[in-house]
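Take this structure first; my questions come after.
One protein chain omitted, others in place.
Residue numbering begins at 1 within each chain, and the chains themselves are lettered A, B and C in the order written.
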Amino acid sequence: MAKQDRRTLTPFQQRWHNIIFEADTPAGRLFDIILLAAILLSVIVVMMESVASMQQRYERLFTLLEWAFTIVFTLEYLFRVWCSYRPKAYITSFYGLIDLLCILPTYVEFIFGGAHFLLTIRILRLMRIFRIFKLVPFLNESKQLALALEHSRRKIAVFLFFILLLTVVLGSLMYVIESAHNSGFTSIPVSVYWAVVTLTTVGYGDIAPVTPLGQAFSALIMIMGYAIIAVPTGIVTVEMSRLKDKEDVDLRVCPHCMREGHDANADYCKFCGSKL
Amino acid sequence: MAKQDRRTLTPFQQRWHNIIFEADTPAGRLFDIILLAAILLSVIVVMMESVASMQQRYERLFTLLEWAFTIVFTLEYLFRVWCSYRPKAYITSFYGLIDLLCILPTYVEFIFGGAHFLLTIRILRLMRIFRIFKLVPFLNESKQLALALEHSRRKIAVFLFFILLLTVVLGSLMYVIESAHNSGFTSIPVSVYWAVVTLTTVGYGDIAPVTPLGQAFSALIMIMGYAIIAVPTGIVTVEMSRLKDKEDVDLRVCPHCMREGHDANADYCKFCGSKL
Amino acid sequence: MAKQDRRTLTPFQQRWHNIIFEADTPAGRLFDIILLAAILLSVIVVMMESVASMQQRYERLFTLLEWAFTIVFTLEYLFRVWCSYRPKAYITSFYGLIDLLCILPTYVEFIFGGAHFLLTIRILRLMRIFRIFKLVPFLNESKQLALALEHSRRKIAVFLFFILLLTVVLGSLMYVIESAHNSGFTSIPVSVYWAVVTLTTVGYGDIAPVTPLGQAFSALIMIMGYAIIAVPTGIVTVEMSRLKDKEDVDLRVCPHCMREGHDANADYCKFCGSKL
Partner (left out) sequence: MAKQDRRTLTPFQQRWHNIIFEADTPAGRLFDIILLAAILLSVIVVMMESVASMQQRYERLFTLLEWAFTIVFTLEYLFRVWCSYRPKAYITSFYGLIDLLCILPTYVEFIFGGAHFLLTIRILRLMRIFRIFKLVPFLNESKQLALALEHSRRKIAVFLFFILLLTVVLGSLMYVIESAHNSGFTSIPVSVYWAVVTLTTVGYGDIAPVTPLGQAFSALIMIMGYAIIAVPTGIVTVEMSRLKDKEDVDLRVCPHCMREGHDANADYCKFCGSKL
């Protein structure tokens, strides 16, 4: 997305662009706070609507509020398109699609009717909060957490892949052991579900072993899960510890080659050998 | 709270002030131990009272003990006000309010009657233990733990906020998947409660998925929760490790070779052998 | 297995050997990908077969697919024997036995019939994935994880042995406390199973304490389990942290000032500025 693709905005559009897309002016900050409140309120309404007793008593109020939020979010969406430098880029972006997805269900239900579960899609409005998140002072912290997870992404992927294979094998063995004596282990997929429930130490108890062999084998799986949980913890801790160390790093820039990343105890640039 | 706000205490009040508010005299320490015993006993009585069979058998004893504790704590409260340098400051302080809250319910029930649940407020007397905690040698340890949590407060807040958003989104999706086939997922709030129960690996099993899609999706949530638990652990471990390191560092510089990094128990420079 | 034991392969066998046993040629990589797909598909078929409703509707398709996979894997097995340098070594190796075990059940069931559970052995085909794993770029990550676990193997063994003793003792005590009042704690082995379920924080709830003493004792076990889980986590984290540190260290010494501790990306000594 090179700069030359930008269309020219009128000063009026320009002003609104700053309010909607930036957060460093008082007006922009106010806009974000109002949007945040609207999102949270609308999500609470969606949640309340799903409670049968609430829905019966306040059906009218809920419908009214839902239309109000839908109209507000629709206007906001159109506004964003109107004052964006690259309207097409915005519409096809991740947040652009989320924004659209959050207003469509109400219209679709109005026109075609009946698609009750479609309305739950509106809960995705919560995702929009992450965009406003640039407002809060916690941004730096969330960036560090994201970075630590990002760095350990591949190790965690290998770990999860291994867990997946393990649960399939363990679940199948348990199916062989228990299925003849237990109404819970009806098929291998269900047994794999049970293995995940057990290995992650969730333990619903909707399916539980009843044969002595099955219980002994389950005990083994649990102790295994208890030890395995150490692995992701170790990965993330080491990664965070490394980021913390780097954070303490020297901010000096070499006056000669302009590169940074020097140790705190360095007297000379490690890239070109000039005095720091 | 400048020193000039202090009222002047008589020597008699002064002596009691030291006993009640300080713990460095034998009398003060004895006062703290007696108070600790009274608090623990009164909490045990409140707990026993709630057991129906105990209440029937020992109702009289419990009423008697409860009045005894209430009178003791009332006297202690009045004493604290009487021998405090700034009575108003004490009354409106956090511990002052807790102290008051712990004696009021018995009187309120006596006068107005019936407010049975009000009596459970007396369990808050446990909070008073933290004040006496200055007595025990564990103070340093609890300070270090509190410091580590304090330092990682913002990261943990971001993490919990993210978990909250995640459980709302996951719970809503699960509501869409399961609600038609499962008597447990009656509304979105209940499904969010289920998502928290699952993601934190608690897993009551009062609500459990029954459809194949729901079980597959639950398995994903569990494995996610299993990996996510690594994050707060990593945060706290890194913070504790940093505090530990700081504690150990010696800031002395060798007067001869000007290098540092010496151990706390070193008398001579480990690089050049000069006296530190 | 000295080199002189190798039999001589014809150039034709040699070519196939490279395709089947190595992954560094395009043909070898293609072979691995096709094999991976066949393994995953066949495992999915085995899982679907175990679902009663699926089995009734698609019985014919499943039988057909199963024979197709069995024939493919049989041909692959014979091919591996045919173009191996040491056929006997391959047949008696771990993966050779797995390969055989994955095709036998179908034939055995065809000849002797009825051995339905035997078919579940085919799920072991998943183990074959680990051999193909040399293909994926995640190899390095999985090696590091394996190394960290390998290094902490003995500490974890001691830990698991201790957990085993602990659960036997705790389970037996709980049997004494609960068995007279609770239909769940029928014997010591079952109580030990319960102790494992509780200590690992799985908590099915199929067996739960009902007496006050039993509940108090369970609460103690849970808190113990909550603290004990820190041990394997600590072991693995420290081991991973050590491996990470070793990975980062640079062993170069400055030729001028003879000091070390340089970063891996340094070109000049950070202490005196000489070329490294």
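Note that in this section a residue touches a chain if its C-beta (ideal position, glycine included) is under 8 Å from a C-beta of that chain, and two chains touch if they have at least 3 such contacts.
Everything numeric here is computed off the predicted structure, so don't read it as measured data.
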Quick one: which of B:Ile19, B:Leu35, B:Cys83 or B:Ile163 touches the chain that's been left out? B:Ile163
Among B:Leu9, B:Val108, B:Val202 or B:Met224, which residue is in touch with the absent chain? B:Val202
One chain isn't shown here. Among C:Leu9, C:Ala27 or C:Met222, which residue touches it? C:Met222
Contact footprint on chain C, counting only the chain that is left out: 154-155, 157-159, 161-162, 165, 168-169, 172-173, 175-176, 186-189, 192, 198, 201-205, 208, 212, 215-216, 218-219, 222-223, 225-227, 229-231, 233-235, 237-238, 241-242
Of the residues in chain B, which ones touch the absent chain? 43, 46-48, 50-52, 117, 120, 123-124, 126-127, 129, 138, 141-142, 144-145, 148-149, 156, 159-160, 163-164, 167, 189-190, 192-193, 196-197, 199-206, 229, 232-233, 235-237, 239-241, 244, 262-263, 265-275
Those residues of chain A which, in the complete complex, touch the missing chain: 201-205, 233, 237
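In this section, only the chains that are shown with their structure count from here on.
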Compared with chain C, which chain's mean CA position is the farthest off? B
Do chain A and chain B face each other with the same patch, meaning over half of the contact numbers show up on both, or with different patches? different
Can you tell me which chain is nearest the middle of the complex, judged by mean CA position? A
What is the distance, in whole Å, between the centres of chain A and chain C, each centre taken as the mean of its C-alpha atoms? 29
Hey, how far is the Cα centre of chain B from the one of chain C, in Å? 41
What are the residues of chain C that contact at least two other chains? 201-205, 233, 237
